[in-house]
Each structure stands twice: as structure tokens, then as C-alpha cells.
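Starting off with a structure, shown below.
In this view, the complex is presented without one of its protein chains, the others remaining in place.
This part shows subunit A:
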Amino acid sequence: MRWIRPLSARAGEPAEVLGAKAHGLVVLHRLGLPVPAGFVVTVEACRAFMREGRLPAGLDEELAIAMTGLEAATGRRFGGAQAPLAVSVRSGASVSMPGMMNTILNLGLTTEASAGLAAETGDARFALNARLRFVSSFASAITNTDVRGVTTEPGEALGRETGDGDAQLIEAVEKLVRQRGGRPLPDDAAQQLELAIETVFSSWDAPRARTYRELHDIPHDLGTAVIVQAMVFGNRDDHSGTGVAFSRDPNTGENVPYGDVLFGHQGEDVVSGRSAAHPLHELAGREPAVWTALIDALRRVEDHYRDACYVEFTFQAGELWLLQVRPGRFAGGAAVRVATELADARLITRHEALLRVSPHHLRHVRTPRIAASAKADVVARGVGACPGVAAGKVATTTEAAVRMAADGPVILVRPETSPHDMRGLAAATGIVTARGGPASHAAVVARAMGKPAVVGVGGLIVDVAAASWRADGRTVSEGTLVTIDGTSGEVALGSPPVSTDAAGAHLRRLLAWADDVSGDHSEREEAERLSAAHAALRHD
């Protein structure tokens, strides 16, 4: 085949052809780890699409053949009324462009196939919810906007617990697509697949993606691959779920698995922060077999990459599937600790360890952090949006923040922020928001003000009337002392100890190795010592 490669251990081409995500899936196959059956439409097809403005000739026949293969591998029928096959369609360029491009889930769930899924599982609510996810992810991709933000209440979770409104939501989304796109969503599985691939290819050239590439020196002509895989459903039953996992703690570098798990949900719920995730270790108690398989997988990918790794996973009916893998890309003290410990374990040499740590990382080693976070009473976790630690009393409105700031430091906790919160943001010492990512209004303003901020705390509910907020089943009232860490995204009760030397012992050892390499043992700045070692190593 010219445009399509099966995802298998035998796929020999590099990330430049398959895209980095598909290449990672090939690595997982080679390691004998469970990956849903699938194939990849190569970057070449995207380039042809960009040149010609349409999918390249012959791709449609190749897609039909590849889908027949996928049907055979899964024993299901694409668009079928019985045992319907649903697929995910994901973008995957050779370089990382986080959040820039589209993912479409549950594709192939036509009206007929959804009815088939309901009959097969005996779970009409599950089938309806799966179809809602399909139409909303497809509509978001086509219209280039977050359709769920338009049609659902913000923060509303699309988990197994919802369902009653799903049919109405599906109608609302379909209407929106007709209004904005001028044509309805196709109800034919093969047409859906072609349109989805076109949409992902087009998203490569969306203005926002172009801007991202301009800013990050990524050539515009690279293009993206498209990965098509059989769906696994994290919202299938009570033994299903989804999560993300690091082989080591990305905040500290400590050699313990770290991540989030969401029971009864599909993958994008974790990444989007729409729902409250649980700490990864809760998986051990609830799904011990999945946990054991995941820990084994983390060890194997770490041995392969010889680095801390990140994986995305789903478990369906108690069975683990891996959906993505990449090296962890740790920063600051965590990078120092991982490099040092990998050298100690002889997975990498000391010279490699030195080269793994950028002198720029050392600037971040001294950023204040909540020390020994495992011992702190962490009540919520989000995304760190502006580094540093801030402690103060909780305020849930701008008015309260301004009033309370007269008596001491305040942490402003809001669902999200708008221009109305400017006085509160100015009065507060630190900022926490339930919604939004690192580029949200709150994050932009916090950085402009140089204030530690945590955003996108999934499941955080601010109750202004009660002057309190809830997360993970706990309620925190206005006036309660909390401490936030704008690097790790942690929100802890009280005032846990703060450290500016989290990687102390590891850093001293790494820098001693650096001095051995450079032959210069004089007293100098840390970054200078590491830079000298880099220079010496690059000369060899």
C-alpha cells in the first residue's frame, strides 16, 4: 500500500513517515504490550492532501482494504448493525504540537451501529453516550471550536453517570454542524472515516496550528499522520476507565509511578480536565490486575527509552490497553534526579546523564516547591500555570479577596476568571481555577502579575453562595489556609513545608560528575559547571 501502514511490530519506518505517536505505538507492539489494532495514514498522504487540496487518489481503496483488515482482526463490522466496529481517528505529526490538532472518538457509530451497540451490550445509555462523544468530537474537529462548550454546561462530565440528556445533546450538536458546516454529519461509516481524515489533515493548516509552528520553528510542510485504531471504551462498565501515567514522579523525579486515573470515563476526559481524576495508585486497590499490567508496561517502556516515560491508557472490562507512549520530558529538579538515578542504575552513562540535563533546567531547580508532597494534605490537583508557592486564606469571589487581603495573603479560587475578577486577581497572592489550561485568562493574568497559579483543577466546584469549594468529596470554606504549588499544580491544606532545594543531593552529585568531565573544580555558578561539562563532552 502506498499511503497506509499497519500498526505492528514489523512497521520499520521512522517517525518522519509514521508520525511520533504512531511510532510510539510501534515501539509498544515490539515490546509485546497491548495496543488496540489499527493502522496509520502516513505523513506523505497529508502532504499530498496539502498539495492537491483533496485526499490522494487511491487512498479510498486502501482505506477500504485496511478497514476490512481491522474488521477481521477485531471480529466486528464497521458501521454494522451487529457487533459494530468503532474507531478513533487521531492526528500524529513527527513533532509534538500539544492541543493543536484533532481527535475523533467512536467513529463509525452511525444511527444503526449505535442501535447495534446498545443491543449487543444491553446498555442503551452506554451506546447513546458513545454516540454523543462521536458527534461532539467530530463536530468540534469540523468547526474548529469546542462544541461541548457550546452545547453543554461547562464542567459537566460526560461519564457513565450522565445519560438522560444525551439524546437531546446529540440533536443539538447535529443541528450546530448543519448550521455552521452547511451539511449534516454523514451517517455512513466509510464517509465518516474519509471526512475525519480530511478534517485532521486540514487542521494541520488551521491558523492556530500555523501560529504554533511559527513560534516553535517547526516547518509548515511536515504534515501530520493519522492513526486509526479500534476503540476501547473506558466508559464500558464498572471495570473500565482511563488514565495517564508517568513511570516516575514528574514533579520530583522520584522513582514511583505517578498519574491520574478516571473510572468509567473515556480518554479525553482526563486530558481535558473535565472530570475529577483520582491519583494513579487508587488503581491498585480497585483493579489490581490492570495495575500490575500497567506497572510492568511502565518498566518495559522505561527500559526501552532509557528515560522516564509517559503513557496514556484505557482499561475496558478489566483489560489494559496502551494508547500512547513518549519519553517524559521532565524539567528542573525532576530532570536532575531522573538523570542521576538512571546513571546509578547503569541504564545510561554518567556522560549521558550530564547531557540529559540542560543548564536551563538548573534555573528552575531553585523554584520554591511544596516539599515532600506525599506528606502534604493535597486536596486538589490541577495544572501548574505560573511557578512558585503561595499560601493564604481561601476567597471564592473577587469581593471577598479584596476584603480579606487587608488582613493577610489570599488565594483566590474561581471556576474560571474574566475581566470581573481583575481586582481579585490583583489582591490575591495565588490563583486557583477549576477550568482552563495553561493559556487560559487566569494563567495569562497570573503570569503577567508573577503570581503562582494552578488552573484546570478537574472536579473543583466553587459554591459562591456557601462561600466554599469542593474537590474530591471534601469541602473547603472561605478563610481556610491553603498552599498552592504553581509548578506541580497541587493545592494543599494548611502550610506544608516549602523547599527550594528539592534536588539537592542529586544535584551535588551530578555537578561533581560535571566537574570531573570538565576538569575544572573551581567555585562557579551551577549552570556554568554543567555548561563546561557539555562543552567538553561535545568536543570528544
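Assume a contact is a pair of C-beta atoms (placed from the backbone, for glycine too) under 8 Å apart; a residue touches a chain by one contact, two chains touch by 3 or more; residues count from 1.
The working rule: contacts and distances are computed from a predicted model.
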- Task: One chain of this complex is missing from the view, so tell me which of "DNA-binding protein", "Transcriptional regulator", "NitT/TauT family transport system permease protein" or "Uptake hydrogenase large subunit" is its UniProt name.
- Result: "Transcriptional regulator"
- With respect to the chain omitted from the figure, which of A:Arg366, A:Arg423, A:Arg470 or A:Arg524 is a touching residue? A:Arg423
- Message: So one chain is hidden, and I want to know which residue out of A:Ser440, A:Ser468, A:Ser499 or A:Ser518 touches that hidden chain in the complete assembly.
- Response: A:Ser440
- Full-complex touch with the removed chain, picking from A:Glu171, A:Glu214 or A:Asp344, is A:Glu214
- Residue-wise, where is subunit A in contact with the chain that is not depicted? 143-146, 150, 154, 180, 207-208, 211-212, 214-216, 329, 331-332, 358-361, 363-364, 398, 415-416, 418-423, 425-426, 438-441, 443-445, 447-449
